[in-house]
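Moving on to chain A:
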Amino acid sequence: RDQVQVAGSSTVLPYAKIVAEQFGETFNKFKTPVVESGGSGAGIKEFCKGVGENTIDIANASRPIKKDEIKSCQDAGVKEIQEVKIGYDGIVFATDAKGPDWALVPADIYKALAAKIVVDGKLVDNPNTKWNQVNAKLPAWDIAAYIPGEKHGTREVFETKLLDAGCDKAALKAAGVTDEKEIGKTCIAIRKDGKAIDIDGDYTETLARIDSNKTGVGVFGLAFYENNADKLKVATVSGITPSTETIAKGEYPVSRPLFFYVKKAHLGVVPGLKEYVDFFLTDQMIGPDSPLAEYGLVSAPEAERKGQREAFDAGKTM
Partner candidate 1 sequence: MTDVTLDTVAASVPQARRDIGLKKRYAAERRFRLYGVLAILVGLAFLAVMLVSIVGKGYTSFWQTTITLPITFDEKVIDPDNKRASDPDVLVTANYPVLAQRALMEKLGIDPKNKPMAAKLKGFLSEGARVQLRNVAVSDPAVIGTTRNVEILAAANLDSAFKGQIDLSVPEDRRKVSDQQVEWMNKLKAEGAMAEHFNTGLFTFGASSRPETSGLGVAIIGSFYMMVIVLLLALPIGVAASIYLEEFAKKGRFTDLIEVNINNLAAVPSIVFGLLGLAVFVNFLGMPRSAAFVGGLVLTLMTLPTIIIATRAALAAVPPSIRSAALGLGASKMQMVFQHVLPLAAPGILTGTIIGLARALGETAPLLLIGMVAFVADYPTTPFDPATALPVQIYMWANEAERAFVERMSGAIIILLVFLMAMNITAIVLRRRFERRW
Partner candidate 2 sequence: MNIMTEKTLEQAVSSQMSAQTNEMIKMRGDKVTVHYGEKQALFDVNLDIRQNQVTALIGPSGCGKSTFLRCLNRMNDTIDSAKVGGKITLDQEDIYDPKIDVVELRARVGMVFQKPNPFPKSIYENVAYGPRIHGLAKSKADMDRIVESSLQKAAIWNEVKDRLHEPGTGLSGGQQQRLCIARAIAVSPEVILMDEPCSALDPIATAKVEELIDELRQNYTIVIVTHSMQQAARVSQRTAMFHLGYLVEEGATDKMFTNPDDKRTQDYITGRFG
């Protein structure tokens, strides 16, 4: 095999594509790597099939690899896995470009989208139907939120960083939910009456839905929003406007790291693999002025990028 093979997350795919393409153009002696889409899970599954020519070299993931997965990797002989963090993905709320400005706080989102909320000390099915019932400053739009579906890694971030954060646990306790676990569950349970709409597809689908429903609110990746800024207006969360800078500084609360995993046994064996990873990690690719950043990747801080490069060169495995 004379070609690097990559599989995994469709969130990482556009970045990997840009790098692969430039890699192919820059290093004439290597073929352009093949980057499959298909989801982090499927990617890691292929990654963990074993070592050898007909297994992939790199798995892209929009979430860290799980313990169970590492274990099955090892059971199949994939002992040494190198983890590379390429940067962050910002998760933003956006509405149609022609609408009013939005300023959200996690509590608004919780009150608008949770399955049950506490009203007058009692836990009841979410009665809110308009945004201004949640927060008087918001417009009087029917609640229609397009949120990532359960298959997306983004969903987890959405639940922990917004719903859970916006959930008034004390009120819940007061309303009679005492069990910690039960509280956790209630906090992240999303209403199922059609006001919160799961999107299992990509952000293009969410955009199309906003296009056809001008009073809808969608969850997007920062990169996607920036590419479609003429059609979308972004909402602030807790007063912070999402941007690569605010996320990199840690001011904007909702983001997640993106990774890829390299099979160390293939390094130096599959032509171009090492060069590809090295190329990926250069500032030319993932630095603040790089094409990836331009596309919407939130670059990791300088020190973190340096750390990633050093760790990879040192052959640090998980």
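The working rule: a contact is a pair of C-beta atoms (placed from the backbone, for glycine too) under 8 Å apart; a residue touches a chain by one contact, two chains touch by 3 or more; residues count from 1.
Basis for inclusion: all candidates are chains of the complex that A comes from, given by their letters.
Values in this document were obtained by computation on a predicted structure and should not be read as measured data.
Enquirer: Would you mind pointing out which option among 1 or 2 touches chain A in this complex?
Expert: The single touching candidate among 1 or 2 is 1.
Enquirer: Spell out the residues on chain A that touch candidate 1 in their complex, using ranges where they run on.
Expert: 1, 3, 5, 7, 10, 13-14, 16-18, 20-21, 24-26, 28, 31-32, 34-38, 42, 46, 49, 54, 56, 97, 201-204, 223-224, 227-230, 295-296
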